[in-house]
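The block underneath contains the structure these notes are about, expressed in structure tokens.
A single protein chain has been omitted from the complex, and every remaining protein chain is retained in its original position.
Let's look at subunit A:
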């Protein structure tokens, strides 16, 4: 994963609430077996309306999206994060995110920034004509007008983003601990090993 420290540039001054992952990327785009190319389908239903924010030449291609409460709710599809990344979004600023979406965002180098609604309102006003900067070093969002909003983030997530860490590689390094745990539950809770197996094609309708 590419490390990300600062995201700076135009921002979609959107602010819409409860944007679910079906809106970010509709289901018929999920039939891909690859992670790339989903930007074409991002916000398809929103983009079907003439004059929408994503096709507005002032914002098209912006690296930052400003949204409302509960961004990314609904399905667990990581395709939502892939679609945003593919359309060039590297940071989303919102008052709250769905738990699954913010996890998926981080794993794809997209910074989920949580700020209170007042800050969002101010940033939307500023972003109409001016760039916004998200900085993970100082944990701030700033504008050219002296606006400076401090946000918080789980330290591990922050590190993963800033260092572009491979989480699986990190966990595999804990192999001894995982094996020890498996040894313990094998004795304490032997039933957690499935009793039977359902094998492909055993019974045909």
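In the analysis below, a contact is a pair of C-beta atoms (placed from the backbone, for glycine too) under 8 Å apart; a residue touches a chain by one contact, two chains touch by 3 or more; residues count from 1.
Here, contacts and distances are computed from a predicted model.
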Name the absent chain by its UniProt protein name; which of "Electron transfer flavoprotein alpha subunit apoprotein", "NADH dehydrogenase", "3-isopropylmalate dehydratase large subunit" or "C-type cytochrome biogenesis protein CcsB" is it? "3-isopropylmalate dehydratase large subunit"
Give the residue, chosen from A:7, A:73, A:141 or A:161, that touches the chain omitted from the document. A:73
If you put the missing chain back, which residues of subunit A would it touch? 17-18, 20, 22-23, 26-28, 30-35, 45, 68-70, 73-79, 81, 96, 98-100, 103-104, 107-108, 154-156, 167-168, 171-172, 174, 177-178, 181-182, 185, 189-205
